[in-house]
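Mind having a look at this structure? Questions to follow.
Note that this complex is displayed minus one protein chain, with the remaining chains in position.
Let's look at chain A:
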């Protein structure tokens, strides 16, 4: 009996030795995102981006296996965010943290990073200030100021003199209002009135009346994606503002691809600026869309968080490569400073000072494709845009 046990032990040991020479170890990556609740689609896009990257680039780096652990954070909740991050680091022993959809959730994780010796790669949360909270944060998404600023120039170039802005009264809305005003007035235009609408406004006809009364040539809008945006765009059409020739400008959050089917024909002609359109014409994007569609199940659900996650995984892979699988957060972050590559959204790089992504911003128009479906068509490119919010600090 004893001998048998010994033989078994030797055999198991040999097996494990053999296995370890093939794959030295497993490196865990913790992804926090909204995988259930009202924002579940954004979380699904995170997952699709991660899975697409791993399907195209393999599940190991230099012999280190990569294991992804997902944790659900349905709505902005910093206390829960911190608890999840702490558990991922302390219990699951992840070497990298990624994801994060909402700004306060990211703010709650940043104080932990130095002690945890863990970099955080943000796939979405889009407020400039996050980057200044910890030297171990890298971001592969965008900021509202970054995507909005080119709009000011575009509006002025198209002969618009007076704009009225209408934004939802919360952080990103105010960011958008400020960024647009700054860029538009720098280009010689004037914002005649700035309306801040309560977040849960459903009836937009009074707003449309104010837009008409203001005598502006165009309206600049920012609302959270979903039913409110739908209501706003519908009101813009139905109250005759569109027919009256009042132009409509907005950041691309409003016409993200997953919302377009619901907006239908009402969206046709809307001008938005953003860092990524699913329709972007490049071989990299074709490969990405194909793999991500397979992961998410339906092409209609794919939108911008997926590309943030895809590029986030690219950054994490590069970090693992640079640290040879050893846990060294500072070395990992240093290794990706200045890193540049061709993303599905176009050429991008990580700014070595701010650790935020530098990327092209595109002007897009919603048009009807040959199959009758609407999509964002890129019509103008603003190359290598940095985050103006961070540049001024």
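In this text, a contact is a pair of C-beta atoms (placed from the backbone, for glycine too) under 8 Å apart; a residue touches a chain by one contact, two chains touch by 3 or more; residues count from 1.
FYI, contacts and distances are computed from a predicted model.
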Problem - Name of the absent chain as recorded in UniProt (options "Branched-chain amino acid transport system permease protein", "Hydantoinase B/oxoprolinase family protein", "Arginine N-succinyltransferase" or "Imelysin family protein") - result: "Branched-chain amino acid transport system permease protein"
Completion exercise
The listed residue (A:65, A:87, A:284 or A:300) that touches the chain absent from the view is A:87
Practice task
Have a look at A:72, A:185, A:300 or A:334 and name the one touching the chain we're not showing.
Solution key: A:72
Practice task
Quickly run down the residues of chain A that touch the omitted chain.
Solution key: 35-37, 40, 70-72, 74-80, 82-83, 86-87, 89-91, 103-104, 107-108, 110-112, 115-116, 127, 129, 133, 169-172, 174, 198-199
